[in-house]
Structure formats: structure tokens, C-alpha cells
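Here the complex is missing one protein chain, while the rest keep their positions.
Take a look at chain A:
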Amino acid sequence: MKDSIRKAHLASVTDRFVRGQMDRRSFLRAASILGLGAGALGMGLGRRPFYGISQASAQEQELKPSAEITKWLSDVGKPFAGTTLRLATESTPPSNAIATQLKQYFEEATGIKVEIEVLPLEQVLQKLTLDVASSLGTYDLYYIDQSWAASFSQDVFDPREQLKNADLAMPNYNIDDFLKPLVDGIAMYEDRMVGVPYDIPIFIMQYRKDVWDELKLPPPATLDDLLKASAAITDAKGPNMYGTSGQMKSGHYSLECDWTAWLWGHGGSIFGPDGKFTGNDEAGLAAMAYWDKLKATMPPGVDGWTWDGEGQSVGQGVAASMLSWGEFFPFFDDPKASKVSGLMEAMVPPKPAATLRTVEQTGFGEIPGVGHQGGSSLAVSKYSKSPDAAWIFMQWATSADTQALITVLGGGTGPTRTSVYDDPRVLANARVGAGTTRHLPVVRDTIANYMGSEPDLPAWAELSSDMIPVALGKYFAGQSGSAKESLDALKTQVDDLVAKG
């Protein structure tokens, strides 16, 4: 087909879809044939930038839920036909894949309608907070960021308890298949399981192998390697290219994420076992000294970037590496979106500069590790008017089969189940190109061996999204004196807030 004719057809079907003259399924099928990725539907929906649907993979494979799962849904869902379930979620790979491509299969099999609201993360928190404060049950399913686990732990069903209802239990759901470090890091608060792991962005090392080879640099296996290589690249190629990048926007959660990686990597921790702030101790100051040197090798705009700007800086060839979210990797491999397709290499995070603290040496369940983990859980609200129907949906959405489909459709997100990493559909996508999964072995290894996880306490949402990143932002803006003065002031603020509970 000539390109001009293809584009004319594409414009025509898009026009019909927008005018409501064509259902979504037909549009997706037509658009897929004409070469338009379904990711276009999700454009601009959320703040996490690179969560499109993998056009290449969606076209190459027949991606549908297994017949066995569909039959179970059909059997168990019948009594709930006509029910409407609601979920408020951030724009994440699982939610986007389910909302745009997969939920139709669930709805057809069960007769249960699913409404998914995709919102910026802070708005999800507002909606959930209002929902629990009023106990209205507006949302049947809660998308719970790992930093809110403590806050919502009493407002959701523990999935281990729900599984005891044999009538509604999905055959072979296998809760033990979820990666244990994720269960501990994302879903557990004290003795309660706050949903099941649903989404796992995690820091991995991503670097331009061509640049490293050209300058004969050793792969960034240690933090010291990373610093030396970054400085060498900036010296050799700046100001056209810088050695590494960051997400250092003052006052933004992303800055706190970067900080923890360096802090943990220098043997420090946010809290001590007594629940007091320890980010200002010797290890904390060493981390800041390292960070200052590393920042000098980053592009000038780094103080204004969240993960979006950081990813773009690497994707557009401005920076040669980043220790950041692995979800960017499939975007880097997409030749239509980035200038570095096929040039990037993924590896586990650099080795720490000092021995990591143990969980016992930290506070509030903090797990030190250079591979900073984000992530969220999915749970059924205790205030839901249809908890059983919501539980059926939750099992389907987090089952191994659906998770595999999400991984392939969702642009290379890290699966939360062990079995999904070995799924043939996922392995088949491990090649250079859009939506690649070739970085997933590194993600798996990082989760198992190098993962760092933030503490769980009710005040953590405020600490991680405001107090800490504002204090760090002031430091880098030169508003608060030396690193020691800044962190000492931060300690006073943090300890006061934690003491208030």
C-alpha cells in the first residue's frame, strides 16, 4: 500500500473513531493493520511518559487471554453480570494495557463492566483518601503506591484471606509466584499484605555501549566506575554529550529517588533502628560528596528534570547513561522515538561504595540497595459494594497470563511474577526494537539481588514528596549552606514530623 493511501485510510478510521462511528476494537484492528500503535490512544494521559503499548509486538503476535482463564471468568463471573467496577490509577503499563486492550476480554466473559480512571499519581492519592475518609466505596479497587502502603493498610482486604474463599479463587493463581522481594518491599505493612505487586519500575544501569567502547571505558560496574566514566565522557564530548543524567527537580519525588540510590550506595540509610533520621551521618555526607561530583558531569538542565527529562536526555543523545527506571529501556530501543536504538546496554546497578546496611540497621522496614524500587500494589477496597466481583477482576489482572500480555503490550515493564519472565511471549520480544524485553533479565536480577526499598510509615508520602526533595533542592540551589548544614536541618524537620505520627 502506498504511504499516502495508508495515511488517508488512517485519517479516515481515526475520524470515524473520534466521531463515535466505530467501536474501539474495530479501530484498534484497523489502526494496527495501518501501522498506528494503540499507544496513541494513551497519549498524554499521565505523567509517566514512556508507557505506550508496544506497536511492534502487538502487531506481530496474537495476544489474547488463554481460553482456560476466559472459561473460568465466564463461570465465576456470571452472578456478578451487570456490576460496574471502578479503579483510579496512575498511567502505568499494566493499567494502560488493561484499559486499552485487555479489559474487553474480561467484560465479555463476565458481564462485569470495568471503569478505569487514569490520573496523575497525586490525584490518585486524593481520590483514595476521600474514598476512605467518607467510606463511600466509589472505587472498588485501589492502586496503592508503595509509599502509601502504611496509610491504606487497614482499608483493603488482605489477598491471602480472600484466597481462602475457594468459590472465587482462580485456579493456579499461585500467590507465591510473586517475586518475594517485591512482596516485602511493596505490598507488606507490618503483618498485613496490602494487595499484590502490580507494577515494578526499578533502577537499573543503562549506558551507551558505543560511547563506552569508543573511549575504552570499563562498564560502570561500581559507583566509582560510573563517576570516572561520566567525567571522562563529559570531558571528551561536552557540551554536546554529558556522561550521565539525573532526575533532580527540586521538590519532586524523583529527586528523593535519586538521593536514596546514592545514600544506600554509600552505606547509609534514611532511618536508624530507633526511627530517627540518619541521612546526615558520615555515610550520608559521603553520598552527597559523590553526588556533587557526579552532578558536575550531568547536563545543565538536570535540576529541572523529573524522570521524563532524564529519559529524554538519554533518548535524544544528550547524556550517555543513567542509573534509573528500567521502563525507559524499551523507549530507548524504539528507533522512531529515540536516537539511541540498539546502542544502549542494560546492566545491574553499580556495586555500592561501602557495605550496605541491613534491614535491622535501618528503620520502618527500609531495605538499602542501589536498585531503588518504585512500584505499586492492587487491592480490593473494604468499602467496595462489590468486593467479590472486584476480587475476580483483581485476580485476573494480576494473573500470570494477564501479566505476560501486559508485559508484551505494555512496552517492557518489569513483571511482578517469576513465571512471567520465562513466558515464551515475553522472551520472544527480547530483540532490539520498540517494546523490547531484552533488559528484563537485568531487571529480574536487580529485584532479586540489588533492590533498595523505601521505609513504610504513614508520614512517608509527605517526607518523600516534599520535605526531603525540597531540602535537597535547596542544597543544590545553594540556599541552605553546606551538605552537612542542609542535612542537619532536614533531620530536625523529619524527626519532628515522624514524632507527630
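Note that in this section a contact is a pair of C-beta atoms (placed from the backbone, for glycine too) under 8 Å apart; a residue touches a chain by one contact, two chains touch by 3 or more; residues count from 1.
Note that in this section contacts and distances are computed from a predicted model.
> Just go with whichever of "Sugar ABC transporter permease", "Putative ATPase", "Disulfide bond formation protein DsbA" or "Cytochrome c-type biogenesis protein CcmF" UniProt uses as the name of the absent chain.
Result for the unshown chain: "Sugar ABC transporter permease".
> Out of A:A97, A:L119, A:V132 or A:I202, point to the residue that touches the absent chain in the complete complex.
A:V132
> Which of these touches the unseen chain: A:K103, A:K249 or A:R417?
The missing chain is touched by A:K249.
> If the hidden chain were put back, which of A:V318, A:V380, A:V426 or A:I468 would touch it?
If we include the chain that is not displayed, A:V318 is the one touching it.
> Of A:A81, A:A236, A:A289 or A:A477, which one is in contact with the hidden chain?
Among A:A81, A:A236, A:A289 or A:A477, only A:A477 touches the chain that is not shown.
> Since one chain has been left out of the picture, which residues of chain A touch it in the full complex?
With respect to the unshown chain, the touching residues of chain A are 122, 125-126, 129, 132-133, 135, 151, 239, 249-252, 299-304, 313, 318, 458, 461-462, 465-466, 470, 473-480, 501.
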